[in-house]
Structures are given as C-alpha cells and as structure tokens.
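Here the complex is missing a single protein chain, while all its other protein chains stay put.
Let's turn to chain A:
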Amino acid sequence: MTNYQTIDEANRAVADKIVASAPFLLDVVPAKSVIAELNEGKVLLHAGPPIKWENMTSPMQGSCVGAALFEEWADNEDDARAMLDRGDVTFIPCHHVDAVGPMGGITSANMPVVVVENRTDGNRAYCTMNEGIGAVLRFGAYSEEVVNRLRWMRDVLGPVLSKALQTLDEGMNLNVIVAKAIAMGDEFHQRNIAASLVFLKEVSPIIVSLDIDEKERQEVIKFLADTDQFFLNIMMASAKAVMDGARMIEEGTIVTAMCRNGENFGIRISGMGDEWFTAPVNTPQGLYFTGYSGEDANPDIGDSAITETFGVGGMAMIAAPAVTRFVGTGGFGDALKTSNEMLEIVIDQNPNFTVPTWDFQGICLGIDARKVVETGITPVINTGIAHKKAGIGQIGAGTVNPPVACFEKAITAYAEKLGLTV
C-alpha cells in the first residue's frame, strides 16, 4: 500500500467515498453512444465475470438470442443460435465497460441505457431499463412480444425519458430518491415500488409538458406506472457509479463489486482493482410461482448484486418488511436478524440512508472481505429466480449467498500482493 498505513485506514477511505458519493441520473441513451466497444462488430454485454457462450446457462443464452433478433443480426431463433454457436458474437462483461445488467445482463448496441454520473468523481455508469415482469429478456425470454417491447423501449420510452431528463439542469439526484424510498419500505433489490413511484412523481409533470406524440406520452406514463421494479435498474447504475468511484482507492479489502453469470460468482475488492475472484455460483432459495420448484431454478445470475455491494438489497432486508418472507417463512424478526447479521461483515453504517424499521440506523456500509472470511458470514442477496430453460422467464424470487471461496481468494491474493508468502 502506498497511501494508507493499515488496511483499516484504506477501508475507511473507501467507505468515506461511498458516503460522500453523489449519483445523478443524467440521461437515457442508446448503449452504443456511450459504450464504444458495442460499435466494434457484433458485441453483447453480459452479467457477471467473464464467461464463454458455451458455458452460459440457458436463460442467458436465450437473452442473447433475443438481443440478436432485436439487433436484427438474424430474423429467427435458429439462425441466431447458429450465429452465436459459430462465435460470431464477441462477449464482454458489463462491468468491464462501466455497465451493469440485471439477470442475464445482455445488453446490445441499440438498447437504451440509463446514464448515471457520480458527481464526486465524475465517473459514469450505465444500465438497461427495466422491462417489467413475466416474459422479459433479462430472464431469458425472447418471443416476438419480448423483442417488440425492446423496440418500443428503444423508440419511445428511451427518447421520451431522455427528453424529460434534459429539462433538468443537474439531472436527477438519486440519493434523494433512495433516502425517501427506503423510508417507504424499499430495499432496492426485491422491492423498488416506492422508488419507482417517486421517480414517476418526478418525471410525470415533465413528461406531460413535453412536446411529444400523445399516444407515446400515454404509453410511457402507463409503462412507468405499471413497472414496479423500474427503479431497480437505475439503482444498479447508481450503485455501480458509486462503487466505481470508491474503488479508485486501490487499497484495502472493501468489496467493490459482486456479480454472477450462472457459472461463477465474482467479486472485486478495492485493493485488487479490476481483478475478479470467482467460485461456482449457488442456486437461489425462495418461493416459486405455481408449478415450479427449486428443480427448475437457474443458478444465480445477474449484476444486480451491486445493490448489496452498495449496502441495500438483502443487506438492508429490514428496510422492506414486505419482502422479508423471502428469507424463509419468517417475518419481521428474521429480517431484523438478517440485517443485524450483515452488520458483522461491514465496517460501518451509511448515515445518508437511515432505516425507520431499524431505529433509524444507517444501511450497511463497506463489506470487508476479511470479515466475511473471518466469520464465514456471506452477504445475503435478494434475487429473482429464472427458469433454467430459456424462454420461460421468472419463476420465483428469493435469496442467495455468494460462495465464501471468492472472498478467501481475494484476501489471499491481496495479502500476497502486500508481501505475504503463502
């Protein structure tokens, strides 16, 4: 280490940056306009640490098929698969290009992405928009309906939101929305309805005043009103922007990213920069829609665990009593226990986001990989559950824990970097 004397000091500095961060939603733009790599041939972004096409689980592959159809690289599933099998498409983890993607995380050139800037460091992060529930691309569905919705989001929703956001001088202050919604019962992973409503409250007066087609105006408002999880993707981009700002301090053992690709769970820690530490993913435990069970569940996927990395989601379980039942069959007590237990693996609590149901304690701040290894307590991640077969989509929701091996590898690598001979 060069700037700090002890790991604790370095970790404190990383945590201070998280607390000081100021994420603003600036715009909604086609992904290719902000992510240069998407312009170099057929390129798809995916969730999690790097993965090969042949190792992707079926829903992630399904998302790729959907994206290929959406980008009109093929006009039917067979051709799209053949193309992907041939290796015509280059894959890049979202995280490598300042982005995050929910579930499969498949992001293509013409999909609109939200642009969030962390004002304290000037860095930006991107995420596709939430498509709603049911048959949706992120869970591996790629039917005509799915692709058509993506087109509408590209042609109508994206441009309308962009116009609306352009009317704001500064962009939209996301910390304010998060602080409000956490008091309204959101934990920002499983439950985003309050934040989605606050977002709607902010943009609807603008949208109704825009000079746009009346039908489009009506469609956009309706879509935002219907989409309970709309804010999730904004939260993900916000958390990514904050964590990327914080990890500019390349020292210490604070976890700066957690993500999954269906094959591996990957984490980064501040002291090891861009390096991924991976181990095989677990399969979520949870509640299933009728007709489905744990047997149908796809192994854990998605970059959405960036929310837990920031301190919300499962880490803030107590903020959202409404979703606590996903922990098991327990209620408030279990949620309290979960968040209290999470306090054991973080270095502090974030005073910006206090939780009323937690006696106004701040959300968890700064997962310390050392503490995870020391205690064996791993972060609790709230997550949706995809069917393991492409095309079916979401079949339930629940929680999942990262494999502790990721954290063990990370701290061992860091100790070696600092001079320990193992």
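Note that contacts are C-beta pairs under 8 Å (C-beta built on N, C-alpha and C of every residue); 3 or more make two chains touch, one makes a residue touch a chain; residues count from 1.
The rule is simple: contacts and distances are computed from a predicted model.
Student: Considering only the chain that is not displayed, what protein name does its UniProt record carry among "General L-amino acid transport system permease protein", "Peptide ABC transporter substrate-binding protein", "Cation/acetate symporter" or "Membrane protein"?
Tutor: "Membrane protein"
Student: With the full complex in mind, choose from A:G132, A:G171 or A:G294 the residue touching the hidden chain.
Tutor: A:G132
Student: Please pick, from A:A82, A:V208, A:M248 or A:L418, the residue that touches the omitted chain in the full complex.
Tutor: A:L418
Student: Which positions on chain A touch the chain that was left off?
Tutor: 1-7, 13, 132-135, 253, 287-292, 322-323, 325-326, 329-334, 336-337, 340-341, 343-344, 370-371, 373-377, 392-393, 396, 408, 411-412, 414-415, 418, 420, 422
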